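A single protein chain has been omitted from the complex, and every remaining protein chain is retained in its original position.
Naming follows writing order (A and B), and every chain is counted from residue 1.
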Amino acid sequence: MLTIEELNKIREKTKNLVSMRNEGEENKSGYKYQVLVCGGTGCHSSGSQKVLDALHEEVASHQLEKDVKIVRTGCFGLCSLGPIMIVYPEGAFYARVTPESIHEIVEEHLVNGNMVKHLLYESTVCEDGTVKSLQETNFYKKQLRVALKNCGVIDPEDIEEYIATDGYQALAKVLTTMTPDDVIQTLLDSGLRGRGGGGFPTGRKWAFAKASDSDQKYVCCNADEGDPGAFMDRSILEGDPHTVLEAMAIAGYTIGASKGYIYVRAEYPVAVNRLNVAIAQAKEYGLLGDGIFGTDFSFDIELRLGAGAFVCGEETALMTSIEGNRGEPRPRPPFPAVKGLFGKPTILNNVETYANICKIILNGPEWFASMGTETSKGTKVFALGGKITNVGLVEVPMGTKLREIVEEIGGGVPNGKKFKAAQTGGPSGGCIPACHIDVPIDYDNLIKLGSMMGSGGLIVMDEDTCMVDIAKFFLEFTVDESCGKCTPCRIGTRRLYQFIEKITKGEGELEDLDKIKELCAHMQSTSLCALGQTTPNPVISTMRYFKDEYIAHVKDKTCPAGVCKNLMSYEIIPKLCKGCTLCAKNCPVDAISGSVKEPHKIDREKCIKCGLCMKNCKFGAIVKK
Amino acid sequence: MVTLKINGISVTVPENYTILQAAKEINVEIPSLCYLKDVNCIGSCRVCVVELIERGKSRLVASCVYPVAEGMEVYTNTPAVRTSRRTTIELILSTHHKKCLSCVRGNNCELQKLAFDYGVDEDRFAQEEIKYDIDDLSPYIVRDNNKCIMCRRCTAACNNVQTVGAIGEIARGYKVHIGCAFEKSLDESVCVGCGQCIVACPVGALSEKSQIDEVWDAIANPKKKVVVFTAPSIRATLGECFDMPVGTNVEGKMVAAIKRLGVDGVFNMDVTADLTIVEEATELLERMEKGSSLPMFTSCCPGWVKFVEHQYPEFMPNLSTCKSPQQMFGAVLKNYYAQKNGINPKDLFVVSIIPCTAKKFECTRAEENAFDFADVDVSLTTRELSKMIKGAGLKFTDLKDEQFDDPFETATGAGAIFGATGGVMEAALRTAADILDGGSKKIEFKEVRGTEGIKEATYTLGGNKLHIAVASGLGNARKMLDGIKSGERHYDFVEIMACPGGCVNGGGQPVQGDSVRNYVDLKSLRAKALYDADKKLKYRKSHLNPVVRMLYDEYFDAPGKHRAHRLLHTTYVKREKY
Partner (left out) sequence: MYIKPAVPFKGTKAQEIELKEFIDLEKSQPGALMPVLQKAQEIYGYLPIEVQGMVAEGLGISLSEVYGVATFYSQFSLNPKGEHRISVCLGTACYVKGADKILEGIEQRLGIKCGECTPDGVFSIDSCRCVGACGLAPVMMIDDDVYGRMTVDQIDDILKKYTVKRKK
């Protein structure tokens, strides 16, 4: 068992170690350099482990172990630049690092003290050759990191680094100086709302669970981030797992629970591993377990792995799944706060919500409430993806304009294409068209626009994106992911999909659009759970803003974006064709014929519209119609 | 108690009521396809939606699961409600194999009724559909997923009520369907054939395997002599198939109707129920004397027997070796009766009318037969019998009462109450008390009556204490067996019936939909008809039945001995658990 005094001792001791990583702070770490390599899934996928191995080897071969500390951190956010490496004290940001470039970086930077400018992230190198800090780049400038505070800063597998950044101080404060009601009041005052979808005030949720009388209660964490294209929660778990554990313990104290479950996607092996390490360390230090900080409060956390079911992000379905059943939602009421996991009062929050708790406890509710808009306080993490230059993770204050996120932080739409819409909220959300790009993003504005915050996926679409096709994509997903329990969702989703598919094939009729609307309204009003109720959102929202595209598909049988295969064809312009035969050679289905030096022809019957011919034509003789 | 307003009418109901239950109090029946009282309560079909007004906002909620609250404002028949219900039904119909003209549930289908009531367009959302193979490999149940509407009443009955676990939900989303693990046939599964899934099904996705044609063929065959016997509970339920009130005793009309089908004899199975009691009581006394294989379990329910064989084979020695009344009757007919009347047993076609689908399986058990052919050729459910009567053009309700044929006419009240849970136990107690206490006057053992799942009692008979228990529903049977296994429960004699409430609620009984089952207790209404019949009968103790005495005098000699042992007792086989 750890006492608060011992906790503080560890903090003082380790604080120096991490001091170097904060800009402007004096380096007391005893190292000359600290090299942070991102070990998040994005960078891991692009080979950061090999970079780390090479780095260790190279550092050893130069006998720099005493001067250089190598840290594997969580996500920095700029996943498209991975593998990412930062060298302190300069804060030099190396992008797309390869094991081969390590030698040069070690030799030049760590030995000779010169940054290797041609390997740095180009946006940090100014025209005059000076290097600016990462915080000054467009990507980071407008960001405000609260939930992601420690991601990319500390070693997630070292509990002492977490303690150094005031880790477990919030729990200590709560256990020794606050009553459960104080905690609830603090959360209510902060204005924190659930970051997982609905945006329900967290303080109220906790208060309900506290009010329920029971011998056993549970605290659950939803880490089953199922939105395709969203990875906020994963990054937090990978970069700062202890903040989630600490917040869950605070929740346990507040509602009177001694047991917590984290339901995490099995597809997140790195996160699962970090969580396991973190739980083991917290237990070892007595920060989880019996009598934490010498109080009579005990709390334990167990991991449960999801098995690939989007619906398990719905709270009752998640609980059914932890109970070992098919992950099907249950009717509410009774609400989980009254009758949840194993029939006991339960609270469920998602990872990002928990990641805000400790900071609110330590900095006070006023601090948190000072950020954001009238009804949406604090910050929000978004996973920025799709047709955008800087793919990655961003955290901005609530109320930041979509334009700022897309154009400034995201670096705009690449290849000179035009921004068409941004999709938020994943399969349950909707799209925000270009005409609303100046809307300040918060819970209520998104709802007004027919979308929702969801967990924070933000997918950018350009002029080449067909909105009917996007609606089809999301429906295909929800058809697959509907649990099949209630009628409207089980059958309605499938019928919706079939109507939309019919339209993308050029077989749609105008009356189908009415049936689609009717089905959407029916699913919203009659489905059992939030998944079914929100499944029509992508359809409703694309129909609302891009009705002309639907009409074009239905009436004119054309796909304006040139995406829907049945509505377009590839053609060779005889005048431009030189008869080089390259297209014919590349065609996977032998649909192109013609003699050498003679114009070729595409057999439309055979053509599968893969577009390889057009891509390979050097003369621009092939067009999409 | 809480007070709420439904359609503007104030109603006060207990706190644990749902909106659906409360609505009934003001005579509003809310339809439900998934909800079935005591069986399934998951709020999934969404047909029962009503409009709930909260803080000036209205939304649709599923009334079958939504609890009432003080001051609640609910509307059950608004445009939003009607539109929602209609669309839901249209969506269901878009996946439903609409072969309504020839469907076994053609005129008794809950979905069809709703489609009619709400004036739906059955083809509005029709699309190409998933085709499922029909499972008709088992001798008792046919499962047609093409008609299934995924209400899950059947899986709730199989898993929650019966704890058999033969069928469940498979896959998810649009592809979700009901089936056995690894798409096995019911025949390859742990299904016991109780048929509780059939009587729960709102549509024609589940039905018994019909053997009506076999019976018609036999009747038409001049070589065959067709005899029919009816189980005790049929008289209490057959009337429902002809729109008579639940619990009407139609024994006389039933006998008259069957006679008019062209059969050669109509007998009363209550006779062999009495015979079973005599054999079983003898066996029990023997076991108690030896003190071995106790408690003894009744063996008249084939669903229960198969359940033990699959899931608790260690209790097989505890099952009474007595055949069921159906099989005893088969043995009596193919041996004693055939011999006495000079009929080649091969030409005697024996048909039982049984409230049960598992009995169809029992007929096929080789260990039950005296010869190398079945003792009972065909076992028909109450529903099948009613179909034959309708097919024959008989105006059932107008028929004059007639009596069973000799020699199997006279039965006792003890035989009659076999059809209700606790009935076999009470019949056995009447006989045991009479024998052990030398002509005891005690006839009614009310402790074992009633529809609770588990009943226990202790009686002093012949100076000794007899601990008995009665369970109905296999979920309760499981509790009972687990309790005995763990040493928590101690009994000498236990009656178990697979179906909740006993045979009156059997899987072969008339199907009553949500509009009946959600509001009345079928089990007790039907059972009452049997207890009423018992009271009126001349003989009320099995061993006093003159026909039973005649059988022993003329043929079997003494209970449990020689011929009786060979023809009236059976053996059991261990079956796969998974």
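Odds and ends about this structure:
Here, a contact is a pair of C-beta atoms (placed from the backbone, for glycine too) under 8 Å apart; a residue touches a chain by one contact, two chains touch by 3 or more.
Keep in mind that this is a model prediction, so the values were computed, not measured.
Screening B:I6, B:I167 or B:V271 against the full complex identifies B:I167 as the residue touching the chain left out. For the chain left out of this panel, the touching residue among B:E183, B:E286 or B:D347 is B:E183. For the chain left out of this panel, the touching residue among A:Y31, A:Y88, A:F139 or A:F310 is A:F310. Considering A:G39, A:G91, A:P241 or A:G426, the position touching the chain not shown turns out to be A:G426 (whole complex). Only one of the listed residues, A:S80, A:S214 or A:T581, touches the absent chain: A:S80. Looking at chain B, the residues touching the absent chain are 133, 135, 137, 159, 164-172, 180-185, 188-190, 577-578.
In the full complex, chain A contacts the hidden chain through residues 41-42, 45-46, 78-82, 226-231, 234, 266-268, 304-310, 321-327, 342, 383, 385-387, 391-392, 423, 426, 457, 459, 461, 465, 473, 477, 480, 483, 586, 588, 608, 610-612.
What we mean here is this: only the chains that are shown with their structure count from here on.
Looking at the complex, you find that chain A touches chain B at residues 309, 326, 330-331, 333-334, 479-488, 490-495, 498, 515, 518-519, 522, 525-528. Across the complex, chain A is touched by residues 42-47, 49, 59-60, 62, 65-67, 80, 83-84, 87-88, 91-92, 94-95, 124-125, 127, 150, 169, 171-176 of chain B.
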